[in-house]
Structures are given as structure tokens and as C-alpha cells.
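Of the protein chains in this complex, all but one are displayed in their positions.
Each chain carries a letter (A, B, C, D, E and F) given by its place in the written order, and its residues are counted from 1.
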Amino acid sequence: MPPELLRMIIAAVLVVAFVFLNAMILGYMERKVSAHIQRRPGLMEVGPHGVLQLIVDGLKLIGKQLVVPEGSNKFLFRLAPVLSFAPCVLPFVVLPFARKLQIVSMDISLIFILAMTSINVIAILVAGWASNNKYSLFGTFRSVAQAVSYEIPMLLSILSIILITSTFSLQGIIAAQKYYWFILIQPLAFIIYFISGLAETNRAPFDMPEAESELTAGFHTEYSGMGFSFFFLAEYANMFTVCSIATVLFLGGWKGIPLPLGDYTGIFWFMLKVYGLLFVMIWVRWTYPRVRFDQLMTFCWKYLIPFSLANLLITAVLVKLI
Amino acid sequence: MHPATEKLVSALQDLSISVEACDYQQRGYHFEIDLEADKLRPLAECMLAREMFLGFVGGLHVKPAVEIIYQFASFERACRIVVRVPVAGDNSMPTISDIFQGANWHERETRDFYGVNFTDHPNLKPLILAEEDVDLKPLLKKDEDLKGATEVRWAVPVEEKPEVEKAEQG
Amino acid sequence: MENLAENRTAYTDLEPATDIPNENHYYLNMGPQHPSTHGVLRVLLEMDGEYVVDPQPVLGYGHRMQEKMAEHKNWMAFMPNTGRMDYAAALPYNHGYVALFERLCGIEVPARAEYIRVITSELNRIVSHHLWIGAMLLDMGAFTPILYTFDDREQVLDILEDVTGSRLTYCYFRVGGVCKDIDDKFVEKTRAFIKRQRERFDIYNKLVTGNIIFIKRTEGVGVISPDMARRYGVTGPVLRGSGIAYDVRKNEPYSVYPNFDFEIPVGRNGDSYDRYMVRLLEIEQSLRIIEQALDQLPEGSFLGKAPKKMKMPTGDCSFSVEAARGELTYYLVSGGGDIPYRLKIRVPSYSNLSVLPELCQGMLLSDLVAAMGSMDLVIPEIDR
Amino acid sequence: MISCNLNTYLIIAVFMLCLGLYGMMQHRSMIGMLISIELILNGAGLNFMAFNRFLAPDPVVGQIFTLFIMGLAAAEAAIAVSLIFAVYRKYQTSDPEQISDLRG
Amino acid sequence: MNNRGYFGELWFGAKSLLIGLNVTIKELFRPIVTVQYPREECEITPNYRGHVELVFNTETGGCDCIVCGMCAKACPSDCLVVKGEKKEGEKRKSLTLFSLDFTKCSLCGSCVETCPKGALDYSQDYNIAGFTREEFHYDLIERLERRHQQPLAAAAGGN
Amino acid sequence: MGDQERGKLNVHSYSAELQSRLERGAPGDLVVHDPGPLYKHKLADDIFNLCRANSLWPMTFGLACCAIEMMSLGMARFDISRFGSEVFRPSPRQSDLMIVAGTVNKKMASAVMTLYDQMPSPKWVIAMGNCAISGGPFAVEENYNVIEGVDKLIPVDVYVPGCPPRPEGLLEGILKLQEKISGVRHPFPQRKISDAPSY
Partner (left out) sequence: MAYGTLTEIFFYLFIIMIVFGALVAVSSPILMKAVMGLAMAMFGTAGLYLYLNSPFLALMQILIYVGAVCIMIVFGIMVGYTPKQLAAYAIGPKNTILALVTSLLTLGVLQLGLSRTQWVQAQGAGGGDCSLAALGEALMTRYGLAFELISVVLMIAMVGAVAITWNGKRRGLK
């Protein structure tokens, strides 16, 4: 077996394991942080401070019956969770966790990530359509319109960074932040990216597709057991991806106070920043009410896109001048 | 008496509806009206024009016929009016749900409970009871419990207060 | 396989089988189990895309035969039922019921008892508004405010539980008074609560009232005009949101309410935001009433002379109180004896909800949820 | 090594083209026809890329043309879907056979 | 609100959102208010209305019930059954059966208030649960006797 | 108004589905899906049961007064999330536990049964409050609408009496349910609460 192949297999296993681990950490974090924001202890009883709770939940979901509702398209109904899970794993392959901790180094890794995240929408579409449930279909409509329109400001804000660094390589972008982080010169782009990221991952206050009080559980209303947990995993994996791109583009990636074995231990700073951003995401979720669907679109078209366009233009002019 | 209330009373009297003033402290309403079914709609229109709102519509099963009780009140002043209308012989009643839209549900409910048929009501389907219980009419009384219409009215002012005992304290 | 229903699509199988005339419209069945219908309301929505064309509430999923039971039990035995109609604010229901009999039979109530009634009723009103603020925000997707309001709510429940013995469905008032006296500890705790609650308004305002998303979601949504309110008989905070200052406590004062100085907050536009503001300000007014009542609290007995076996005169009698959701009227027809001949209960939410079909026509689904949330519905109260 | 053989790519491209043609003629719904068109365009793109890789002197040309094709395909899909909406709203059908205003 | 203009609204909105975040982050660092029930004993007010119980009279060593049946009559949902028989040589009836169907009780307190002897009171049981509904058909005499065997714990409870 | 129209209030006119369910009683042994080979192993089965017991996701399903106390249990004062049960799922597909909190009446009964059927097995039911257990104060002679006990419709695992029960009572019910599922009462160290103090 060629060493390259062996490396790929090990990497794939690691990535999948990390996706599961990440979902557990994030799930735990979300439930704990929300609990303390609401002045209650949250998970306590399963394991010390409830650390085993997510494992227990996962095992329980594995043991649940998978109900395929009547009148649904059986094949597509089963396909959708897999379809949503698979593309969420792939971005992890190119993420630069540290200088030497990157599975595949690619010139165009940023585009790769964007391409992969765009597939996720199809999974939601399929799930909503195949369920044969009006609530699911509603959630799907909202999700698609939302994802399609928020992709624009997201790409525009990324582009203004690309203009500065003139590379699509994530390592290259990190290297370009030698003296300062890009959040200092591109704060607007960062804010726009972060808001769009919230919308892309369907997080509150933009959690239209699964708006509990309106659409019960949105596009995964009909999913039980493992089907549901795949969507759950995918959501958390997506959140991680979005935040890690933000870290790379704006917060200097794995850079930080030098540690011994810096080429590998940079992962500490990287994770710190990513989970910091994820904390903000959770914090935001437990603070605000949900926006209405048309307001969401208005906000995108009225504020985010003009601002990101203006930001891009100004950046372009400045880059040319300097 | 509030001038608006006076106007209302005179307007009702113009419709040749007799309005009786009551002791509010004893009964909790200011006027009572006993009405025939054919004058109900003019009365309701008059009430709406004089800025009264409909408190509720309820049934009362007495001999000889079920009575429908309407209570009107005012947002602006203390004025509460009780109207009693016995249903016609064919168990029907004109609807006022096109005048006071709020009556819509009250009438449906009364139909559920007493089986009174409100003519021209837009949608007289069961509201509270299940569809299969159209004929249940749960609030109709058994024969042995049924009382006459006059038996449940205030008699001549009640002189003797009910017998009062000293209650235990604590 | 015995279990045929297992694979039925969730939520949709209660829809009517009939086709609707317009081909582009379709039915959406909300409830009887749906997170935002507060229990067991079912709303059948005829939809055109995301727009609601015709919302038709279907009642009766919480119907508990209250009026039937009232006719078959003696008056005291029906007492616990009153607290179970509107479980979010049970004491005004108790109040109306006992006051009805006091009016019918001409029973005097000691002043202290009336003060206790007012204090506990107002506390209960605050509890109800707490619950409502949380529930409405929950409908609109904010989870945290409900925990904060419940935190405050628990403070009051502790106070009330101490004196009434239960947390929710009180059965505390008796004809002629109340069944247990309040003590200094109660007064002390209530004063502490008033202080605490006044400080907590800051959090409500920062987290909810001023929040741009909340404002955008509620402003101009579900506007009830005064005329519409009159035609439907809407009462309570929903009515006051429309700018009509109708409050039974002022209009037909009962108990010792005339002794207190308080205002009736009214809104301007009649939209969901105004209804929210009215309730928030009402909490403050209730605090004022409680404060004054505690200051004026007279000494004396808490349970007056009440007949052990009460014989009612024949005749009819009506009593209205201001419950947390609006005007509550008990209308009693008595044929003598100790069992009511007929007890009609006019519950506020019933009329308030009946506006919904007209109010929500042409609305977005999300707005419907916000508008319905702002009504403060308690379904078993509506269904009775 | 068939991955280094030009003909492999061309055959696949031809295959996609013919399937697209077949679908165009046989599908009864407009969306189905749109899908077939996308297939044909895809085949064309593949063709460009293959020639570019194996025959052309400048490896940029083919890529640019394929990019343009993608752009055109996106534009075409947008227009087509909106047309389908409009037609559907007017005629309440999306079977092209039934839209026969011009035939009288 | 409506006339803030494009930038005014943006400014107002952003400010209000930041204020909201400020509230929640402050709450994050405040102590929790939870009473962790099975691990921490929770305080129940002595006035709590649990299901009714017979009162143990420390002087007579029994209960004061005189089998008048007032409580059963007053109960709105007929959940009390009181039976007694007159034994030879006794002045009044002695209690043979006092059963409570707690699943029908609405805790209104009528029975406690009507009892002429004060032989009934509310228990403090706030955390009962069981696997069958028959578990809550209590025989109050038996419960009284059971409690009586641990007089210390019983006396502490109140009354 | 003839005699036959009146005085027949105890005669329930149930829909066919409800009628048959009431006659047969609640289906005690529901069809359980084939759990797969892993479950046939004793240890694996035990582990899974332990997981299930500690991850009970209730359905958002309130009927009447008790629903408010159920909500209270989720709130900061009582905090059901300590046991991992704060995940109130709005869809029956994702919930394991149905807490019937309140009065079930005739109209609601079919919805309750449908919702129960829609939950994927394994699933459990807690009847909370006297109304759900036996009709409570509404189980009177002239009852024409209230189902006297939800266990006539669906199999109930744990009963929590009270009107309404305190949130601690419901918590106790959940602990009882955990005991029923996994065979151990709350597997992690727990201080024993002395039997309810009485006077």
C-alpha cells in the first residue's frame, strides 16, 4: 500500500472521528452555555457535570426506530441525511489546523470549502421534499431562499480578503497575516461574513428552516433516530467549518503566542479561536428572537449586499493604490 | 344615569322594547329586557350603533322553551344589559353574528349545548363538541330538573336574607 | 401489523379531505399539538404560499364540561373548578365566583379579606403576565426570556403557595372571605418581591422591549381597531392595546379597588407590540396596587359570617371581574336551593380568540404566530 | 490508462449529448427538458476541456470556454425556471404540448 | 420608530442587539438559581396542600375522626370513603375504613375545612409517583398507623 | 324536544377508532420494531437501556394546567436538563417520552393516540396529574366528554398524581421511569431523600 494512500485513510478516519467529537463538544457546550445564560446548571447527572450526556444521546438515537412516513419517497428520504452529512466532512480535509497539520494542501482550498458547503442545501431540499409533509416543505423553501441569498454577501466579504492576499490557499492567507490580523483592516467584512455564516448554518436568529414555534421541526420534522442525528452532526460540522474559515481569514488562523513544536501546537490557538467564535454563535442564539422570513431577505438585500459590495470596491481601490 | 345610557334607553323604547332598570348592587346588571325573537336584530343593531359590546350569548333551558340570554355592556361607562329571548316554536332564533361578529362562536356554542338553530348563521358546525356529537346537547336538563321560566326570575324584592350562621374561623 | 397509524405523516392527518376551491391554496393543520398553540388549540389554516388566507380555529380539545358540572354540584363543590379554567391566573376566577354568591345572597365580606383578595389576585395577575411574556417570546423564537420571567414567577409562586397551599390552581377564596390569613412574613416577602420586580424591568426592557428584532416582528402586526374590538367583544389587555381604557376594576369597581390609585395603560395602534407594552405596564400598575394595599391592610377577621348551608334566592345575578386576560363574567341563574340552575361563564379569551379569523387574514405564518402569541390564550379557559 | 486517452472523454461527452437529445424529445415536462439541456451543455464543457488538455497549445483557452459555458448554463437555468413559473401560472400546466395559444 | 432612516435604523438595531448580548453575558456569570432537587432537599412550605391525611392525636394515640361523614359529603369528586361501626360498649362509632382515591382529588380543601374535629390535614407529600394508578388509592388508617410507628419523624413534620 | 334527546349524557358517541381502543383497552404489547442483532446481546442491551433511560426527550405536548408545571420543570428553578431531558422536541418523531399533562377529552383522544403511534419505539408515557390518570375532578357522573384515564388509550408507564403535581413530583416520575427502563434507580450517586416528612 502506498504511504500516500495510508495517510489518506488515516486522515479520513481522523476527520470523521473529529466530526463526531466536534458535535459532542459543541452539543455539550451549547447546552451548558445556554443553561448558564439562563442561570441553571444544565447537564449534571450523566457523568461528572454531564459530560457523557451527548454520548448517551447518540447511543440512544442509534437505538431508535427509523420511521419512514407513508407517502414519502423512500429512497430520497433515506438518502437525504447521508447527503447532508458527507459534504460536511470534506472541508475538514483542507482546513489548516496548524502549520503542518493539514491533510491536503491545495492552492484553491477556499473554493473547495465553498463548493462543498453549497451541496448541503441539496440535502435539505431532498429531505424536505421526500418527507411528504407540509411543514418540512415550508422549512425547505425558506432554507433554500435563505442559503442562496446569503451566499452572496458571504462570497463578497471573502473576496475582499482574497483581493488583499491574492491567493485562495488557506495557508497562504494565514501567512499573509504576518503582522496583523485581517479583522483589523477588514472589520466590516468580518461582521458581514459572520452574519452570513449564521444564516448559512441556519442558526438563530436565522433558524427559519427549523423554526420550532412555526414549523415544528422544519425540514427534519419526519426524521427520527439516526436520520435526525445525521442532520444534527451536519449542522455542527457546518458551524465548525464556517467559524474556522472566519478564523483563517480574519483572526490569523493558527497564529498566536509561540508554543514549543509550533508547527503542530498551533492547533491550540486555532481551536481556541474557532471555539471562541462558536461560543459567540451560541451566545447569539440564546439571546435573540427569530427574525421573520421576509425581514431576513430584506436585511440581506438591503444591508448586507450593499455594504459588502462597497467594502469590496473600497478594498479593490486601496489594494491598487498601495 | 349617564347621558349616553339615557339615550340608549330611549332609543330602545323607540323600537317599542320595554327596558326595566334593575338594582345593580343586587343583580350585577343595570337593565333587563325580555324580548320576542323578531325584535332581536333591531335591538342588536341599536346596541352596536350606541357603542355597546356583546358580552356573551348563552342558553337557559326552562319551561316552556329554551331562552337565549344576551348580555351587552359598554366600554366607556358602567352599563350592563341582560336580554332574554325565548326561542321560537321551531327551535330557531335569528342570528346576530353579522352585526356582532363576536356572536358567531357564542351562537355555535349555544347550538352545541342546546341544539338551538340560529337561522342564517354562516357556519353552524359544532364548535366545542366533536363532530360526531352534533346531537348530544349536553346542557339540556332532565325533565325532573326542569323549571319554569318564572321560577328562576327574581320574585318581588327578597325581604329575608338567607339564614346566616357564624362561620368557624381558621 | 397492528399499528397502522405509526407511519402517518406527522401533523397533517387531521386536515379535511375536501378539496379547496382555489387550486393554489392548501390546508395547513396547526395543532392540536403544536408548539405555538399553547396547549390544545387547533387552527386550520388555508394557505397561499406562506400567506394565511383563512385561519379557522377549531376549539374543544380542552373542553371539560365546566358549565355542566356547575349545574350538578352545590356551589361550594364547583369552587375548585373555577381555578382550573384559567390556570394561569386562577385567583380572579375564584374571586368572581365567590363575589357572585356574595352579591346574590347579600353577604358582607370583612375588609381585611377584601384586601387579601386584591393582593393575591394582583400577584396572580403578575404571574400570568410573566408566563405570557415568556410564552410569547418563545413563540417568536427567543428561549431565554421565558427563563428569566419564570425566575420572577417562581418568587411570586413561593409567596402564593405559602398562603394558598398550591402553586397553580388555587382554591383559596371562600364565600365571605378567604380560607387562610396572611401573616407578616407574607407582607415582608411581597414587599421584597415588589422591589425585586422593579429592578427586573430593566432586564426585560434591554432584552425584549428594545430589541430591534422583537420590534420588527411585532410592530404593525395584528392590528385590532377599536371598532373591531367592539364587534367581537374583545376585552382585557388586548382591548387596551387598541387604545380603549376599559377595565372592570375601574368601570364597574368591585371589591376594594376604588381605594387604590392606579392607572390603566393603553396602547396606540392596537398591534402586538402595544399589547406587549400594555401587559408590561400592567405589571407595574399591579405592583402599585399591591403596595398600596399592603400599606392600607386593615386588621380584623379574614373570613366573615358565611352560611354553612347556603340557600340561594331565585333569580339571576351577574358578576364581572377583571381577570388577567380581560373581563370575566359569571352569570348565574338560580332556582333556589344550593345548586345553581345555570352558570354561564363568559371567559375573556373566548371573545379575544374569535377575532383571529378576521385579524390574521392575509398574514404571513410567522406573523400569525406572533399575533396569536400576543393574545395570551389559555385554551382550557376558552373551551371550559 | 484510459484516463490519459482523449477518446474516452469524447465518448463520454457524446454519450451525454445523445442522452440529452433523447431526454429533450421524450420528456413531457419543461423541467425535464431543462435537465436534458443541462446534460448537453455539460457534454460540451467536457469536450472543450478534453481537447484543451490533449490538443491545444494554450491550456487556458478551454478552461475559459468551459467557464463561460457554466455561466451561460446558470443564466439559462434561471431564465428557464422563471419562464416555467410564468407559464405555469398562466396555463396551470407545464406540459409543453398543452401550451398551444399560437396554434389557436 | 419608522422614521429613523436607513442608517438610523442600522445604528439603533445594532445598538439594541449589543445591549441584548450584554444582558445575557452578564447573566452567564451570575450564580445559578436551581434547587437541584434529588440531591438537594427542597423547601416545601408547611402550608403545602398534599393529599389529605388523618391527624395523629398524640394524647389519645389515635385519630379524632368521629365518622360523621361530613368530609365525604363535602368532597366535590367523591374521593373519600369513610366507614365506621358502632362497637359494643362504645359511645360512638369507631373508624373502620377511611380511604382516599387521590387520583380524583382536586385539593380544594373542602374536607379539611368541614371536618368538625380537625381530624384531617394536608400531607407534605409533594413527590409521589408510581407505576399503577391503584397506588394512589390510599388507606389513610393504615398510613396513620405506619406513621405512628415512627413517632419522631412524624412529630417533626408540623401540624 | 323528545325524551330521547335528553338525559343520555353518559352514552358516549365515540368515533370508531376511539371506541375500539376503549373496548380493547390500551394496547399493552405494541409491535416493537426488530432491534437488530446487537440488542440480542445482554450487555449491549443493558448499555442501550442505560442510555435510553438517561436521555429521555419529551415531546412538547401540554393539555391543561399540568402543562404549566411541566414547563416549570424545564425552567431555571427545577431544571430538568440536569438529567438530559430538557430537549423538548416539537415533533413526535424525535421524542421518546410523552408526558400527558392534563385532561384528555373525547376530541383530543384520537390526536393523543395518533401522536403516540407516531413516536418511534422505544417510547414511554407519563400520565401527569389526576386528570390524565383517572379523569380527576372531571370524572363525575354526568361526564360526557372527559376520558377517565389516559391509560385507556395508550399504555402508561408512570403515573404522577397531583392536581397539578409539583415539578418535583414530575421529576420523581421521570426518575421512576429511568428506574423502569434501566432497572437501576438513577445510576449515579444520589442522596436518598427521606420518606416524605409528615406530621
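Note that in this section a residue touches a chain if its C-beta (ideal position, glycine included) is under 8 Å from a C-beta of that chain, and two chains touch if they have at least 3 such contacts.
Keep in mind that this is a model prediction, so the values were computed, not measured.
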- Full-complex touch with the removed chain, picking from A:Val13, A:Ala115, A:Leu184 or A:Leu259, is A:Ala115
- Note on the structure: Missing-chain contact, candidates A:Leu76, A:Ala176 or A:Ala316, resolves to A:Leu76
- Note on the structure: The listed residue (A:Leu5, A:Ile257 or A:Ile322) that touches the chain absent from the view is A:Leu5
- Message: Under the stated touch rule, tell me which residues of subunit A contact the chain that is not displayed.
- Response: 1-2, 4-5, 73, 75-76, 79, 106-108, 111-112, 114-116, 118-119, 121-122, 125-126, 129-130, 132, 137, 140-141, 144, 148, 168
- Note on the structure: Residue list for subunit D contacting the dropped chain reads 1-3, 6-12, 14-29, 31-32, 34-36, 38-39, 42, 45-46, 49-50, 52-61, 63-64, 66-68, 70-79, 81-86, 88-89, 94-95
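Criterion: only the chains that are shown with their structure count from here on.
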- Query: Out of curiosity, which chains are bumping into both subunit B and subunit D?
  - Reply: none
- Note on the structure: Relative to subunit A, largest Cα-centroid distance belongs to chain B
- If you take the mean of the Cα atoms for each chain, which one ends up farthest from subunit E? D
- Note on the structure: For the pair subunit A and subunit E, the C-alpha centroid-to-centroid distance in angstrom is 49
- Task: Round to the nearest whole Å and give the separation of the Cα centres of subunit C and subunit D.
- Result: 62
- Intercentroid distance (Cα basis), subunit B paired with subunit A, Å: 62
- For subunit E, residues that touch 2 or more chains besides their own: 17, 20, 23-24, 27, 32-34, 36, 76, 106-107
- What residues in subunit F touch two or more of the other chains? 9, 75-77, 79, 82, 90-91, 93, 107, 118, 137, 140, 144-145, 163, 166, 186
- Task: Provide the full list of chain pairs in touch.
- Result: A-C, A-E, A-F, B-C, B-F, C-E, C-F, E-F
- Note on the structure: As the complex stands, subunit F meets subunit B at residues 1, 3, 5-7, 9, 13-15, 106-107, 144-145
- Message: Going by the contact rule set out above, which residues of subunit C touch subunit E in the complex?
- Response: 73, 76-81, 84, 144, 148, 151, 158, 161-166, 169, 171, 179-180, 203, 206-207, 210-213, 215, 219
- Message: If we count contacts the way the header does, which residues on subunit E are in touch with subunit C in the complex?
- Response: 1, 9, 12-13, 16-17, 19-20, 22-24, 27, 33, 45, 47-49, 74-76, 106-110, 113, 122
